[in-house]
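Note that one protein chain is taken out, while the other chains of the complex remain in position.
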Amino acid sequence: MTDQSYNFAYLDEQTKRMIRRAILKGVAVPGYQVPFASREMPMPYGWGTGGVQVTAACLTPDDTLKVIDQGADDTTNAVSIRKFFQRTAGVAVTEATTEATIIQTRHRIPETALTAGQILVYQVPIPEPLRFLEPRETETRKMHELEEYGLMHVKLYEDIARHGTIATAYDYPVRVEGRYVMDPSPIPKFDNPKLSDSPALQLFGAGREQRIYALPPFTHVVSLDFDDHPFVASKAPHDCDLCGAGESYLDEVITDDQGGRMFVCSDTDFCRSRVAAGHSGRLGAGGK
Amino acid sequence: MTPEALTGGFADAPVQSAHAFRAALEALSRPATIHSLHGATPPEPLSVAAGVLILTLCDATTPVHLAGDHDCPALRDWITFHCGAPLVAAQEASFAVGRWEALQPVARFAIGQPDYPDRAATLIVEMPELSSEGPRLRGPGIDGIATLSLPESAAFIANRGLFPLGFDCFLTAGASVAGLPRSTRVEDV
Partner (left out) sequence: MYVAVKGGERAIDSAHAWLAEERRGDLSIAELSVPQIRAQLALAVNRVMAEGSLYDPDLAALAIKQSRGDLIEAVFLIRAYRTTLPRFGASRPVETAQMAVIRRISATFKDLPGGQILGPTFDYTHRLLDFKLAAEGDAPPAAATAPAGLAAVPRVTDFLNRDGMIETEARSDATPPDLTREPMEMPSQRPLRLQALTRGDEGFILSLAYSTQRGYGRTHAFVGELRIGMVAVQMDIPELGFAVDIGEVELTECETVNQFKGSKTEPPQFTRGYGLVFGQTERKAIAMSLVDRALRWKELGEENIGAPAQDEEFVLMHADNVQATGFLEHIKLPHYVDFQSELELIRRLRADVFATQEAAE
């Protein structure tokens, strides 16, 4: 049931037009952060206001929306955002990745391969990949303009010198179509390869920082690395204890105060589908 | 202002513009795919697709340039009434509409600034028809190679040479629309 006291998908039409224009420019210049006049939303900054605005600008009444946080449909903030769109746009919702036409996400890319016609909307806290190397917007804007990405390589190389490996485990920077260095949002670097050449459209919204950027389908995205230290998409060296998947990203769950722990898929829909299909892990229903 | 200027807009703007935007987004995200746009009946010579794009994307904050035959009283009134967009010269336009010949020279249009490449014009190119027969295209949004009926190749090759600057295009014919962002590489034939 849609709340009639607000416009379809909450935002007024003028705001949606402004956001839509920014999205189109983002699509035209993949990886470039388009400034937009982010609005105050009825949820706090830092809690997905950018993603919510992008989703609101994209939604039609025919869409089926999925919202995940940390890969899961049932985390509190995902529940809250899903409810917001049920209330203000009256759209159908789903937990099944394959049924969704728009997926809003925080910190994960679903395990199930995305398809043409789907849109993945990322919530982005700090869109500027160079921000922690240079806090000033005036400077980082110049660095993007001049393709001055040396500082980023120096930082990654310092990691290698000190630790023997690049010590960035999430929010791992990428280069888009050989031009812009882009922040993929705080997804684990395990997810980075899925950014590249996806059949789905990927949109990124940063509300507080007032930026929107995009990866059109089939856009080439490379995680920054060095010839002698190539990028590795790593994960915990375990299988899911519920569904037995060996190739999914895992959450570590502490089960007692004696050091007991288990590993389960962070993508709850992926895990449930596998269990439904009869797969089982160490502690699953079909397990020992 | 003629009474006709007051008609032909969206009957249900929030929903119709949402559908229209998704089609436009698909078109620009997947260059050379052809989509249809509905919901507006603009005065001649504006096509339905171009009319829907203008209603969906333009307002008082987006200066619009009408090129050639499109710069006529009926259309000026229609855009003023439905969008409130200021009508301006080519150089100042965020959006420009017209036939390809009328939009020439396209070098007049804003291509963005090196630090703000987004501040570039969007051209809505009115075509006699739109088909998948034409130059080969590659780039973001295209799985390998695609083809699209373009009015010419040279101007788009030159535009790609400016990347990340450059203008972006929607090609419209009747109710059909295709997108051609500045990132697309057009093969010379």
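Worth pointing out:
All chains are identified by letter, namely A and B, in their written order; residue positions are counted from 1 within each chain.
Here is the rule we go by: a residue touches a chain if its C-beta (ideal position, glycine included) is under 8 Å from a C-beta of that chain, and two chains touch if they have at least 3 such contacts.
Because the structure is predicted, anything quoted here is derived from the model rather than measured.
Every shown chain touched by the omitted chain in the complete complex is listed here: A. Contact with the chain that does not appear here is found for just one residue of A:I187, A:A200, A:L215 or A:A245, A:I187.
Taking the complete complex into account, residues 6, 12, 15, 35-42, 44-47, 49, 69-72, 74-80, 83, 106-108, 125, 135-138, 163-165, 167, 169-171, 186-190, 208, 210, 234-236, 241-242, 249-253, 255, 262, 264, 266, 268, 271, 283-285 of chain A touch the chain not shown.
Here, only the chains that are shown with their structure count from here on.
Note on chain placement: the centre of chain A and the centre of chain B lie 30 Å apart, centres being C-alpha means.
The touching residues of chain A, counted against chain B in their complex, run 7-9, 13-14, 16-18, 20-30, 32, 34-35, 57-62, 116, 141-142, 144-145, 177, 179-180, 199, 201, 214-220.
Residues of chain B that touch chain A in their complex: 13-15, 17-19, 21-22, 24-26, 28-30, 56-59, 61-62, 94, 114-118, 120, 122, 139-143, 163-164, 168, 181-183.
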